[in-house]
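Here is chain A:
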Amino acid sequence: MPLLTLDTVSLRYTSTGTPAVDGLSLAVEPGEVVALLGPSGCGKTTTLRMVAGFERPDAGSVTLEGRVLVGPGTFVPPEQRSVGMVFQDYALFPHLSVVDNVAFGLGALSRAEAQARARSMLKLFGLEGFESRMPHALSGGQQQRVALARALAPGPRVLLLDEPFSSLDSALRASTRVEVRRVLKSLGATVMLVTHDQTEAMAFADRLVVMRAGKVEQVGTPEAVYSTPRTAFVAYFLGGTNLLPGVGFGNGARTVLGILPVAGQAKGNVLLSLRPESLRLVPDTDSVAVGGALRAEVLAREFQGPSAEYTVACGGLELTVRGAPELALGPGARARLEVVGRAVVLEDSPE
Partner candidate 1 sequence: MTRLLSLFLSLTLSSTALAAETLTVYSGRNEKLVGPLFKKFTEKTGIQVKVRYGETPQLAATLLEEGAKTPADVFFAQDAGGLGALANAGRLQALPKELLDKVDVRFRSPQGLWVGTSGRARVVAYNTKKVKAEELPKSILGFTDPKWKGRLGWAPTNASFQAFVTALRLLKGEEAATQWLKGIKANNPRVYKNNAAIIEALARGEIDAGFVNHYYLFAAKKDKGEIPVANHFVEAGDPGALVNVAGVGILKESKKADAARKLVAYLLEPEAQAYFSQETYEFPLVSGVKPSAALPELVKVGSPQLDLSKLDDLRGTVKLLQDTGVL
Partner candidate 2 sequence: MKRRAPGWLLASGGLMAALALLPAVYLGVRASEADADAWGMLLRDRTWGLLWRTLGLAAAVTGCAAALALPLAWLTTRSDLPGRRVWAVLLCVPLALPTFVSGYVLLAAFGTGGALEEPLTRWGLPVPPVYGFPGALLALTVSTYPYFLLALRAGLQAQDPAWLEGARSLGLTPARAFWRVTVPLLRPAFASGALLVGLYVLSDFGAVALLQYDAFSRAIYVQYEGAFDRTYAALLGLALVVVTVGVLVLEVRLRGRAGYFRSAKGAARAAAPVRLGRWRVPALLLCGAVVALGVGLPVGVLLYWGVQGLSGAEGPVLGPALNSVLASALGASAAVLGALPLAFLAVRYPGRLTVAMERAAYGGYALPPIVLALSLVFLGVQALPFLYGTLAMLVLAYLVRFLPQAVGTVRSTLLQLNPHLPEAAASLGQAPSGVFRRVTVPLLRPGLLAGAALVFLTAMKELPATLLLAPIGFDTLATRVWSATAEGRFAEAALPALVLLAVSGLGVGLLVSQEGGSAPS
């Protein structure tokens, strides 16, 4: 049984405008980390705030452990929801010390117990010794961990994270992500986070919910969503892709790049997604002839460390190809293109 259920939830900020969230349904299992992913304005933060109780949906219901938090005629205020939240700017109380911030939500305990629990939470996040500091005297990463400790201290049923890593610099981000995920998993916390960063979502979450214009575009494990995007939007948003129109015949499709193997079944006119890493670029040395190769011209090259991304012209299309960085192919170079992976049939129409 899911822990948290959102059932056809909708919210419109203005009476005439488009809905911020439009009939969204979602179920979160206990102990699961779910990421709401999408570009800004897709309604992901609004969804989070409806779960927290800061926004009230116009329609639909939110249920936590079988208890209706919001629904027709019901609205449980934020403080009675057992839902913890970490804000994008952390919202640490500047007038309270670190330990008092963490003990803030522990009003049910005696002062000594609350302090003890706050200290143990801080220890969990490696913040011993910072108890009596004021928030403004902490680094960004430390502030974030205090915010997490504070949100977790009262033992919420669900933890909500709003862009939790966006304020950290990129070097810190990856290591913090791993560390925070480890702690959350060790606590068995159920987590719903919001992010616009696909790398972060894929690395951190057990399940992705890709959102677009207030609706769910696709739900699945990061691997499933990445390898079989349902729409061009999802394919583009997660890692980028090449779109190819084609004519399907079962497990293959005819395209300008020739006949491509496809995952699943393709019939009639279809739109295919071919990931950049499913293509390979080979220097065009006449001595080597490989069957099925296509001629391409390199338009641009972007070095990315472990790999390089090439933009090439081929068969009247502009394609993105991921390749080895040591290939010495600058703009204008000639090369051959090989298809090494499968294409995915998208639900979008090829027009």
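Here is the rule we use: a contact is a pair of C-beta atoms (placed from the backbone, for glycine too) under 8 Å apart; a residue touches a chain by one contact, two chains touch by 3 or more; residues count from 1.
Criterion applied: all candidates are chains of the complex that A comes from, given by their letters.
Source: prediction; values computed, not measured.
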For chain A, as assembled in this complex, the candidate in touch from 1 or 2: 2
Complex contacts: residues of chain A adjacent to candidate 2: 52-54, 77-85, 87-96, 104-105, 107, 134-137, 143, 150-151, 154, 160, 167
